[in-house]
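Just one protein chain is left out here, and the rest sit where they should.
So, subunit A:
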Amino acid sequence: MTDKITDPVALWQKMIGEMEKGFNSFATKAMETPEFSQAMNRAGGVAAGAQRQFGDLMEKYLLSMNLPSREQMTGIAERLQSIEGQLGEIKSMLSQMSAASSGSQIGAAPRPPRTKRPPPDSGEPK
């Protein structure tokens, strides 16, 4: 059997593992500093600002092209969501009515009885 100390594959794997640990540990220390937070959030803030400006520009462009604005699309989406919600409610009511009239749910297999007990050796709760 190959000795792990002299097995080049095992050595390579060990080296990769150690490098991962070392790099993660080094990076964690660097990322815990306030300087890192400041730099990261400055970059993130610029990106968010740019995204907003781009969004405003796109909205003006869509308006000039006589296309629906984001606000209008959101309005339609909200109405659709409301219709979906109402459909769900109707489906749920139908299921309940069916269950009430036939004693079982539409398409659902009969539920097993709720009689299961834990194994006797599992002890009693405190």
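The rule we apply is simple: a contact is a pair of C-beta atoms (placed from the backbone, for glycine too) under 8 Å apart; a residue touches a chain by one contact, two chains touch by 3 or more; residues count from 1.
Going forward, contacts and distances are computed from a predicted model.
**Student:** So one subunit is absent here. Using its UniProt record, which name fits best from "ABC transporter ATP-binding protein", "Iron complex transport system permease protein", "Cupredoxin-like domain-containing protein" or "Poly-beta-hydroxybutyrate polymerase"?
**Tutor:** "Poly-beta-hydroxybutyrate polymerase"
**Student:** Need a quick check: the contact residues on subunit A for the chain that isn't drawn.
**Tutor:** Touching the chain left out of view, subunit A contributes residues 1-3, 5-7, 9, 13, 16-17, 19-20, 23-24, 27-28, 31-34, 36-38, 40-42, 44-45, 48-49, 51-52, 70, 74, 77-78, 81, 84-85, 88, 92, 96, 108-109, 111-119, 122-126.
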